[in-house]
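Every protein chain of the complex appears in place save one, which is left out.
Chain naming follows the written order as A and B, and within any one chain the residues start at number 1.
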Amino acid sequence: MSLDKTERGNYFEDFRLGQIFAHATPRSVSEADAALYLALTGSRFAVNSSEPFARAIGYRRAPLDDVLAFNLVFGKTVPDISANAIANLGYAECRFGAPLYPGDTVRARSEVIGLRETSKGNAGIVYVRSSGENQHGDPIVDFVRWVLVPKRDPASPAPAASVPRLGEVVAPETLTVPPGLDLTRYDRALAGSRFGCDDYKIGERIDHRDGMTLEEAEPALATRLYQNNARIHFDAFRARAQTEGGRRLVYGGHVIGIARALSSNGLGNAFHIAAIDAGSHVAPVHAGDTIYAWSEILAKSDIAGRTDLGAVRLRTVVAKNRPCADFPFKTGDAYDPAIVLELDYWVLMPR
Amino acid sequence: MSLDKTERGNYFEDFRLGQIFAHATPRSVSEADAALYLALTGSRFAVNSSEPFARAIGYRRAPLDDVLAFNLVFGKTVPDISANAIANLGYAECRFGAPLYPGDTVRARSEVIGLRETSKGNAGIVYVRSSGENQHGDPIVDFVRWVLVPKRDPASPAPAASVPRLGEVVAPETLTVPPGLDLTRYDRALAGSRFGCDDYKIGERIDHRDGMTLEEAEPALATRLYQNNARIHFDAFRARAQTEGGRRLVYGGHVIGIARALSSNGLGNAFHIAAIDAGSHVAPVHAGDTIYAWSEILAKSDIAGRTDLGAVRLRTVVAKNRPCADFPFKTGDAYDPAIVLELDYWVLMPR
Partner (left out) sequence: MSLDKTERGNYFEDFRLGQIFAHATPRSVSEADAALYLALTGSRFAVNSSEPFARAIGYRRAPLDDVLAFNLVFGKTVPDISANAIANLGYAECRFGAPLYPGDTVRARSEVIGLRETSKGNAGIVYVRSSGENQHGDPIVDFVRWVLVPKRDPASPAPAASVPRLGEVVAPETLTVPPGLDLTRYDRALAGSRFGCDDYKIGERIDHRDGMTLEEAEPALATRLYQNNARIHFDAFRARAQTEGGRRLVYGGHVIGIARALSSNGLGNAFHIAAIDAGSHVAPVHAGDTIYAWSEILAKSDIAGRTDLGAVRLRTVVAKNRPCADFPFKTGDAYDPAIVLELDYWVLMPR
């Protein structure tokens, strides 16, 4: 008999602690990814929009958006890790390394660092540490994520539970500044915001104000650009039978990208994401939803040896179909029903 | 107290005559902008589609579409000028200079050249002259536009009324031909039309025939590509409460781009827009509308010292949801209710 050639992805019982995946389909990126990303998200950070601006502060050229780099690496991991996932539960310990430049080629690998069967026994949580690197082997971004994956056979035995100990916050003294950066020539007027690191106060809240509606075609285009082939995002025929109102589930990483783009209103000089401490997709976003976001300054930190820039820790809270001028968040442990994403991360800003 | 970081844009009382804005977010363009523009508009002008064609007539390489250049410059001006605008009322004195090439970086500035409170007193008209330039400081396109902007406080006092005197037509002897052009090698067969300057007669009318439907996602992608962040185009949640049938308003500059693309059927050798004399968005276009257009030859002019090309002045009339085989326009001063745009402009064509 011939082997079945159709890839059906892994189920919970297919994963082993310590298992390593070298993910398929390396991806060369170009200026076209920058333009498409701009068209898909409306990002306005000057460093990703202007070659002269990026070069003036020491980038070799305009880097691709950090969330695009994250989503490209994430996309590579999907066929092996989350093709059958029920939900993408969380992220931690995400660090950005070398900037991703047009002309680079992204490859990705993942290691299974935790496994835990759910109490119902028909699924389990898979923890993986995924890392992306460029054609020189330089790390671009690595992160831990955990996903809820069903069992193929609900009766298959549970593996020994193993839950990795994950940092709650990336220590600011470990943040990486892209090599060669010198922000003394950073032009705030060109960047569209006069506020630097020192202008933000811990506890300050910022309404990013604008809303962005995600029509069916837009997240579909974006998710294919990321080469994330999780079928749930593409198959409206099945979605009509399975999801609320028949609308397709929007890939959560694209919601992060939209939130980052919206955040330029109020955080226009947060030119680089250095790390993501934690992220949770609290509720699903479906095609047709409109995304709003607000942020709170959680902490600030010097970067050793640098007077030109500093790190700011942000919590960005993302809502659907609800403007955020009044900063909706939680009542006790319960999220406001409009909240879809909570993201805790470090950005670099000029001082 | 910390300063509020959220940008809310300017209101009528924030503008001063003579005020100058150096707009934020310079934008480097690439071949990706050409491909995306083609995918968004369906433009078929050979000069923007083919490197060898463009080089054969003296361009350094295939330039980006003129309306794309206009929309990129316009987009830069939005955060300062029209973030809160109620309507974009008109354009005048628009001149195209250096071609915009992949690899260039666009910057823009505007000067307030007129202010007039409306009779109701709760808003005013702001006239600005905006100009875009490339990284060498060469002018790409400059134009006057006027927009209706609400007051933040309806009780704020009116400024002295000042309405600029604007030319009705750009004088053809002042039109700029991109440097280095020599149309003796212009290949009409490759361009898809056998008609040159001398084949068109003043008063002649041309039905551009094809219709182009603007689905929600398409103008949204285009408007983000132009980095025009006027929220009215992106937020369907608010639009559902505010606009007819809940459909989002389409950015008028994109309607100009669609009309220009449609015009290649009948004006296939109008390879360059040299100037826009006047433009009015007569009625709104909403997502889902289908755009049709027709043109009339208003005038023709020699270009001093050139036998290879001439200038043709066109009126292009754009309608929604109504084919234009019978050339709908005005009855007396009243536009046909289907008309959305009237554009008066000069194109260059081979002779």
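We take it that a residue touches a chain if its C-beta (ideal position, glycine included) is under 8 Å from a C-beta of that chain, and two chains touch if they have at least 3 such contacts.
As the structure is a prediction and not an experimental result, all values here were calculated from the model.
Considering the full assembly, B:266 is the residue among B:79, B:99 or B:266 that touches the omitted chain.
The chain omitted from view is touched by exactly one of A:42, A:63, A:79 or A:192, namely A:79. Looking at A:44, A:129 or A:248, the residue that reaches the missing chain in the full complex is A:248.
Which of A:176, A:229 or A:280 touches the hidden chain is settled by the complete complex: it is A:229. Considering B:7, B:31, B:65 or B:342, the position touching the chain not shown turns out to be B:31 (whole complex).
Mapped onto chain B, the interface with the missing chain covers residues 30-32, 34-36, 38-42, 44, 46, 49-53, 62, 189-193, 195, 199-201, 204, 206-213, 215-218, 221, 265-268, 288, 290, 321, 323.
Residue-level contact of chain A with the missing chain is found at 2-3, 5-8, 22, 24-28, 30-33, 35-36, 79, 105, 107, 135, 215-217, 220-222, 224-225, 227, 229, 231, 234-238, 248.
One rule holds in what follows: only the chains that are shown with their structure count from here on.
Here the spacing of chain A and chain B, counted between their Cα centres, is 36 Å.
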